[in-house]
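The complex appears here minus one protein chain, its other protein chains still in place.
Entry: chain A
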């Protein structure tokens, strides 16, 4: 049952290796296929080991690599990490293996907040033009995500306590409300805006650039560091809210902090690349299949595995029907939904006892 420390180290070594390999392979593939030699050359150049090439084709390829490929792959990695960590936090907080940010309104709220900026932002000329524009969309998504999550949290509070069943019900209602709002905005929007809302609801990494990578990177690193500080309390929460309180955890405070942290992670990721579901659900579950149980390991592991899976998914999405691109949210839904259904039937047999009445 228990994992040895050596086995845990092996898993983390493999995950780290998988991350590096997937970054390099993914950066190679696309409309222009780069060779490993070229990539090696760029990396050597960037650290000053090799001279820059004068060949125009090579310069073009170099531009593709540094301006398009690399920021996109790295953005995939940090977004995947943010969503997976968020899913792990949610599952630990609600003591439920089928919770993910999408179920409690966080993603839908972020989408609504971003849709408001898409539609109304056209009248604010500075939004797209200035540096600040990079932060208006995330900020609006954060406000939307926080409002939706806060509403779900408040609605599901019965006699001062949050129950999972009421939270999921409130989540359905708030999700419907936010989706209605987004739909309404798409309806009144002029064509290019409506199209961007639609595309954005399906998720895409095609607008990846360095500033968005740095933004998500900062938030994700901060998020993982903070999340690790809550790991022990989340472990104790496994026993139930009362038991965690008896073990010295301030449960109310923990719930508030985790929800805020989670909202931040999801809002920033969603505002950058749109709505991508199921990553937060599937990644922690895969790690549990490897019998990782400690939340410290789950949080670190999900940041790595989330990054790897997102890179692979995006690589498939942009190569499978090349030169066109499949929206990434469609791909993750095709893979994630069956996994979700399988888990639903599996946990009904196996773990109903602790599942819904936490």
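The definition used in the following text is that contacts are C-beta pairs under 8 Å (C-beta built on N, C-alpha and C of every residue); 3 or more make two chains touch, one makes a residue touch a chain; residues count from 1.
We take it that contacts and distances are computed from a predicted model.
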item: Listed names "Multisubunit sodium/proton antiporter MrpG subunit", "LLM class flavin-dependent oxidoreductase", "Alpha-ketoacid dehydrogenase subunit beta" or "Heme ABC transporter ATP-binding protein", with the criterion being the UniProt name of the chain not displayed; value: "Heme ABC transporter ATP-binding protein"
item: Contact with the hidden chain (one of A:117, A:236 or A:264); value: A:236
item: Of A:28, A:95 or A:318, the residue in touch with the unshown chain; value: A:95
item: Options A:139, A:260, A:293 or A:316, residue touching the unrepresented chain; value: A:293
item: Residues from chain A at the interface with the omitted partner, ascending; value: 1-2, 91, 95-97, 159, 232, 235-236, 238-240, 242-243, 245-250, 288, 291, 293-294, 351, 353-355, 358
